[in-house]
Every structure is written in structure tokens, then in C-alpha cells.
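Every protein chain of the complex appears in place save one, which is left out.
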Amino acid sequence: MLTYLINGLSLGSVYAIIALGYTMVYGIAKMLNFAHGDVIMIGGYVAFCSTSYLGLGPIPSTLFAVVVCTVLGIVVERLAYKPLRNATSLAVLITAIGVSYFLQNAALLIWSSNPKSFPNLVGSIPNVVIGELVIPSTAIVTVIANLLIMLALTMFTGRTKMGKAMRAVSEDKGAAQLMGINVNRTISVTFAIGSGLAAIAGVLLCSAYPTLMPTTGSMPGIKAFTAAVFGGIGSIPGAMLGGILLGVIEIFAKAYISTQLSDAIVFAVLIVVLLVKPTGLLGKKVSEKV
Amino acid sequence: MKLLSKLTKNGYQNYIIVILFFAVFQILSSTGHISNSLKGQLVPIVVYVIMALSLNLVVGISGELSLGHAGFMSVGAFTGIIVSATLQNSIPNGSIRLVFAIVIGAVFAGVIGFLISVPVLRLNGDYLAIVTLAFGEIIKNLLNITYVGLDSKGLHLSTKDIASMNMKPDGITILNGPMGALGTVKISTFFSGIVLLLLVLIVIQNLVASRCGRAIMALRDNRIAGEACGLSATKYKMIAFVTSAAIAGSAGALYGLNYSTLVPKKFDFNTSILILVFVVLGGIGNMTGSIIAAALLTVLPEMLRTFRDYRMLVYAIVLILVMIVTNNEKARDALTGLLRRFRKKSVKEGTANE
Partner (left out) sequence: MSKREEVKLVNVPSPNFIPERDMGKPLVLEASHLGIDFGGLRAVDEFNIAIGATEICGLIGPNGAGKTTIFNLLTKVYEPTRGMILLDGKDTHNMKPAQVCEAGIARTFQNIRLFDKLTVEENVKIGMHNHIHYGTATGVFRLPKYWSEERRAHEYALELLNIFGMADLAGEQAGSLPYGAQRRLEIVRALATQPKLLLLDEPAAGMNPSETEDLMNNIRKIRDDFQIAIMLIEHDMKLVMGICESIVVLNFGKIIAKGTPSQIQNDPKVIEAYLGTRKEEQ
């Protein structure tokens, strides 16, 4: 029972970190970045290469993955999304899907479709044993990383100038621009942060589930997106809450109901939540002015 | 010119395109000018064209984003397979059995569409989209644990495994959980697909041009004003959604009976997205665009065979570039400028040659 809870919290924390990237980008650019899941996969591969081929330690490889993904996020935003700033949201969505295909197939060409066995980067830390209960170090590191990220992001959006600019842009792009905020730069920074977080999520995800393939990122990506909606898309604490709940529900469904139906149960819970609270758990209600 | 505008206003050009498409490929394949791999693609092309039309009814005409359309397709496909297998002995004629399979597949998918639309249509925008995605995944998961068998006593159903269906020894398994349908008798033909496509076109285009279609589009353009004009938003959005689901089901049945094996995993999120790509690239709300985009993009990976390993990469780049060019004015201007220069050059060369 407690083991399941710990596994759930661990998986949920990974979802939460991914969901943060979705939610931030959605809040500011009003777009569903479907390629986000594939950035996770790229982060995983970069960390894999830097440990296996370059022989870097866990922390330098993670940092390297973060740098690569941040740059990737900025480049993708510049090349693919920026030209579509004034296009319909569907056009941007399809472009994001194009980017997703691109990243997956690029990874396929570089690393082939054979699954790579990911080295557990946090394996050097010993597991915590309390009586019969074994808490894997991966779970501890994941949960702590999640809390730190959450804290840092809350501070960032609440206290810093850039963070305030982000909140202003998400409220009203036009008005923010009139107040002298560089909207394009703000959006780029958001993508950079989101992609950097995706890299961390990639390392943590692969540490817990060590098979790495070009499609590794897509299902966690979809689930994290669900988590972001679950918590109320656009809301940072919402992404956190949604991610953790989703992870816990998934693990418990797997353990007690059916492995094959666990995804269906997760999605069914999402549907029920949205019917009761149509904008997610912590989402704001926006009504159209007549 | 006036005739042309009258034609396009009523959507007659779409019937002509479909019939021409059929005629050309029929002649090409009977004279042996067509590769076997392309021949095998003819039914899938028709299926994806119908799927694109069906999704366009929801996305373009009704204005709601659906990300789970493959779910309805799978309901139609597996219903169709079961129907065909059940009727195998009583109706030996494949074409007649196909008609039954398609109709029942469409009805089943329509019923599922109706059940889903009740909760879905209470939501708006992106939230509605994510719930359709969720339903698509749920349908896939449920089909993954569905076992259906047939023996002399009739149909058997289980959610556990083949053994728990308790069939007599003469029983055959139709659906085998995650392994899907095995040993389906292939009865779909290019001709039957074209007939279905024409019927679907008639239904969608006549619906759009009627009182009901007008109401659906009005609610898309401005829901509050539509309600102030006495339109029930739920009713009309539901009509669009259910019709679309039923059409997707019919396409699914055609698809399912075109292969001897079919797994539920085939109808995942990526398939839903693929169909959405057809609709968006063809132009949202534009039926002609959907037909052409779906047909071209289904054969495009095949045509990119020369790029071998790079073909999906090229596909992705083409997709991104098309989106940017069609949605960004600067990029569009640059492209038309380039084309103009190219044309001038070729004209110059042409005159120089003379």
C-alpha cells in the first residue's frame, strides 16, 4: 500500500514537472505544445549519451541535457512557432505535431529504434529502508526535484521582473506590449524554461523506467498534458496537483484494478473532474462578456 | 466562370473529383500502369478521405476540436468485422455483407458518439478537445480487453481471455484482445469505397446546406447570438457530433474489412492526429480541401520512398513548412515572389528558345 503510494508520488512528480512545461507555454502563448513530450525524449537521449559515451557523472550529464533542451526549445520556437504568432490555434497545434514527428524521426535516425537501456543516474544514492518498506532513491530524488522546481518557479513568477512580465503576457498580450514588455522575448524565455524542465523530467523518467526509445516521450507527454488540464491549464500549482494525483491514480489503478485498464481509468477520472469543474481543479473561470 | 462558381457553391465539384479519381485509377489498374503497393493503398485512401470529411464536419462546420476520432473509426471497424464474421454463412455474397457491416458499424459508432457527446458538449474549447482525446484512449483500452468469439450457439463475449468465453469446440475467435481481429475475410473493394464516399459527401453537403447545417454553423460563429435566435446549442452540436461519429464508423468498417488482421492499437491518438492534419491542411471547413489533402498525404509517404529512412522526417518538414507558408503573410509573400521570379525566368527561357 505505502509502496504504491510512493511509486505513485514518484511517477506523479515526473508528470508534474512535464505538466509545468505544458501549462506555462499554454498560459503564455495559448498553444498546446504537442512536441513537449518529445523534448523529454531528447533530454533522455542526451543524458544517456553523455554518461555512456562521454563518461560524464550524473549531475554534469543532467545539466548538459538541460542546456541542449533549452537551446532546442528556443530554436524550435524561433523557427516553427514564432512565424505563426497571429495564426489560429489549430494551425499552431498542427505545426507542433509536425515538430513532434520531426523530433521523433530525427531521434530514430540518430539513435535507431532499438531501445537503449538507460543507466540509473541517481542509483549511486542508497535506497532508504524503513522496516519492511524500501523507498527507492529515484523516488526520493524525483519528489525533491519536483518540490524544488515548484518552489523556484513560484518565486520566479512572483518575484522577478521576467516572471511578472510572463504573468502580464498571459493575462493580456496586447496590454502587456503597450506597457513596454517584450512579448516575443517573454514567450522565448517561457519555451526555454519549459524545455529545460522537460530535460530534467526526461532524466528522472528514464531513471525510473529505463527503456529509452524515440517514442518514449509521447505517452508521458499526453498524460502530463492531461494532468495540466486536470489541475486547470495555465495554473502552476494546478499542474503540480494534477500531475501528482494522476500519477497516484495510475499506480493504484494498475495495482488494484487492471494493468490494461489503468490508462482508461486515468482518463475517466479526468472526464469526471472536468464535468464537475469544467476548468480543472484550480483553473479560473472565464466567462464571456455579453 | 459563372457556371464554375455555381458548381462550387453547391459542392458538385467534389462529386466530379471523386468520380474522376475512381475512373483514372480504375483505368490505370486495369491497364496495369499502377504498382501493387499503390493498388493496396486505394481502399485506405478512400477510408482516410471519408475520415477527413467526417472530422471536418466537427472541426470545420461545428467548430469543436476533436482529438479522438480514431476511436469512432475503431468501433466501426471491429463492429463491422464481427458483423461480417457472423453473417458469413447466412450471406455468402461479400458485397451485401459489406453493406450490412458498414451500416451496423455506423450505427454502433453513432450510438457511442451520442453517449460521449452528452458529457463532451458540456465543455468548451481546449477542455472539450482533451476530453475527446481521453475518450479515444478509453475506447482503445476497452477494445484491448475485448474478446469475441462465435460458435454454433452464437456470439460470446469476454473481457478476460479466450478460454473464459466458454465456446464449444467448433467456435472461432473473432476478436482476440490486444491481438485484435485475426483471419478476417477481406470483402472491401475500391468500388464499394467510392460508393460509400459519394454517399457520405451527399449526406454532409446536403446537411450543411440545410436548416440544420445553418444552425450548426451559426452556433460555431457566435454561440450567444445563436441562442438568442432560438437555437438549442446542445441539440445542433450533438447532431454534428453524432453524424460525424457514424460516418467515421462506416469508414472504419470499410477499413477493418480490408485487412485480414487488425489490432486495436492501430486506432490510437496518432491516427486521430493524422486525420486532423488532413483537415487542417485541406482548409478547415473546406470539403474539397479535405478530400485532396487526405488523398495526397496518404500516398505521400509512399511517394517519398526515394528518401528511404528520411521520408518521415521529410514529411514532418513538409508539414511544418506548409503550415508556416499558409499562415504567415511574410512567408507567403516570399514564396509567391520566388514563384514569380521562377516563372519569369522560365518565360524568358521559353522566348529565348524560340
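We just call them A and B in the order they show up, numbering each chain from 1.
Simple rule for what comes next: a residue touches a chain if its C-beta (ideal position, glycine included) is under 8 Å from a C-beta of that chain, and two chains touch if they have at least 3 such contacts.
All values reported here derive from a predicted model rather than from experimental measurement.
Novice: May I ask which residue of A:1, A:130, A:178 or A:290 touches the chain that does not appear here?
Specialist: Touches the omitted chain: A:290.
Novice: Using the definition of touch stated at the top, determine which of B:18, B:73 or B:231 touches the missing chain.
Specialist: B:231
Novice: In the complete assembly, which of B:166, B:206, B:261 or B:336 touches the absent chain?
Specialist: B:206
Novice: Among B:170, B:221 or B:329, exactly one should touch the missing chain; which is it?
Specialist: Of all options in B:170, B:221 or B:329, contact with the hidden chain holds for B:221.
Novice: Over the whole complex, note the residues of subunit A touching the chain we left out.
Specialist: 290
Novice: Considering the whole complex, not just the chains shown, which residues of subunit B touch the missing one?
Specialist: Per the touch rule, subunit B residues meeting the hidden chain are 202-203, 206-207, 209-215, 217-218, 220-222, 224-233, 239, 285.
FYI, only the chains that are shown with their structure count from here on.
Novice: As a quick test, compute the distance in whole Å between the mean CA positions of subunit A and subunit B.
Specialist: Chain centres of subunit A and subunit B, defined by C-alpha means, are spaced 31 Å apart.
Novice: In their shared complex, at which residues does subunit B touch subunit A?
Specialist: Counting only subunit B, the residues touching subunit A are 59, 65, 119, 122-124, 126-127, 130-131, 133-135, 137-138, 141-142, 144-145, 178, 224, 269-270, 273, 276-277, 280-281, 284, 309-310, 312-313, 315-317, 319-320, 323-324, 326-328, 330-331.
Novice: Quick check on the complex: what are the subunit A residues that touch subunit B?
Specialist: 26, 32, 34, 80, 83-84, 87-88, 90-91, 93-95, 97-99, 101-102, 104-106, 108-109, 218, 222, 225-226, 229, 233, 258, 260-261, 263-264, 267-268, 270-271, 274-275, 278-280, 288, 290
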